[in-house]
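Below is one structure, written out as structure tokens, with a few remarks after it.
The complex appears here without one of its protein chains, the remainder shown in place.
So, chain A:
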Amino acid sequence: MPHVEVLPNSATQIAPGWTYVVDTGYDPSKIAINPKNKKRAAANPNQRGENELSSRQQTAIARRIAELNRDNDPKQIISIPGKTSIPKTQNARRIIQYQRQIKHWLDDEEAQLALVQQAPLPRSATTASRLAAQPLRRTSTVPPTPSELTPAPAAPTPNKPMSSRMDLDDDPLLAIDSSMPLPISQPDLDALLSAPPLSYAASHVAAPAPGGPPQRHFCDNCGYWGKIRCLKCGARVCGMECKDAHEATRCLKWT
């Protein structure tokens, strides 16, 4: 059998002879959380306008996304079976012995960039917290001209343009039936080709533009539209039945 446990909110509550196993397998609050996240979330409270989320809610969302996006479980130790070659150089030995996770390398990268910029840490060092708890990174709506893309150290907060249909719509040069678009000039092309990679954090796409479709909200329990907001944790539910289930299971789970 796979490891499945009937949940207390399921239909088998009255099953004779059945004992419940309390769901203990999943407690993200035990996972070490960078204390910086909380401060940063608190520092940017009302960023969402109509959907004002408290810093606690933002932290909860960030924690959940980090959990969904995790690669390896640090609590699980799986050792390498059988014989493997021994490290051949000091370098190789050091690298093979690293037990760091990607999070540590990405934090290092951000710290390095901040150092290069001689500026305070530009944003929360962990990607997950940034996803849910950071304000819009890109304030400029002016697309960079290729000449602005000249080689420079990878900036942690590049001026990346906001995307919108208008970007393309307004441009008659894009039309197939009009004359060919102006060919790109060689210096512009060279600048584009030699532009350095963005940092991992900076490579993520922007949040939806404020004027776009409103965020959809779903019932935390059954996945239908979430029309009712839980006063304790801010989650949405579809009705009273799911509200009861929510309070019995996930309410405040991520905070």
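Remarks
Going forward, a contact is a pair of C-beta atoms (placed from the backbone, for glycine too) under 8 Å apart; a residue touches a chain by one contact, two chains touch by 3 or more; residues count from 1.
Rule of thumb we're sticking to: contacts and distances are computed from a predicted model.
This complex has a chain not shown, and the name its UniProt record holds, of "Vacuolar fusion protein MON1 homolog", "Cytosolic Fe-S cluster assembly factor NBP35", "Actin-like protein ARP6" or "E2 ubiquitin-conjugating enzyme", is "Actin-like protein ARP6". Residues of chain A that touch the chain left out of the display are 1-7, 10-12, 15-18, 21, 23, 25-26, 61, 64-65, 67-73, 76, 78-82, 84-85, 87-89, 91-92, 95-102, 105-106, 108-109, 127, 131-132, 134, 143-144, 146, 149, 158, 160-165, 167-169, 171, 173-177, 180-184, 188-189, 192-200, 202-209, 213, 215-216, 218, 221-225, 238-241, 249-250.
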